[in-house]
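Input: a single structure, listed below in structure tokens.
Of the protein chains in this complex, one is absent; all others appear in place.
Then we have chain A:
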């Protein structure tokens, strides 16, 4: 995995580090630009959404995963394929609701928060909120409206990071106007 034979440096994780450092710089900038954590959380979600609606194409192209039959399959693909592909981790899928429309992704470790500590005056900041937006945007492009939020956050003292995903409804595909 060393791309350059002459390199004596460990390059395998450097690109993920680039992403997490950039993300950290972004959150810092947003905290400067906006007055409160709630606003920063909203911006992160919005930016995540914008990324998600484009990332899904990249994902589908790389993974050649077919259309998921149900929400359970979607959950597995998200955890075992998507998270693995982009963040190098495989969260576990648990806590299914009886109706099968809600589940949790448990992340033992969150690569976004390596080397990050929340200062005291940002106790309501959801640092990794970009991820919620990404998931929401990506799934919307495959006709699923979902609600995504953090239920536990290791940065705020919880043992693990838990993302809760709820299926809201199927989005009808828009047919182009004038289609016969």
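One rule holds for everything that comes next: a contact is a pair of C-beta atoms (placed from the backbone, for glycine too) under 8 Å apart; a residue touches a chain by one contact, two chains touch by 3 or more; residues count from 1.
Rule of thumb we're sticking to: contacts and distances are computed from a predicted model.
Considering only "Pyruvate dehydrogenase phosphatase regulatory subunit, mitochondrial", "CENPN protein", "Acyl-CoA N-acyltransferases (NAT) superfamily protein" or "Trafficking protein particle complex subunit 6B", the record for the omitted chain gives "Trafficking protein particle complex subunit 6B", by its UniProt protein name. Checked against the hidden chain, the listed residues A:17, A:145 or A:168 yield one contact partner: A:17.
Summarising the interface, chain A meets the missing chain with residues 3-4, 6-11, 14-19, 21-26, 28-29, 33, 43, 47, 50-51, 54-55, 58, 62, 84-88, 130.
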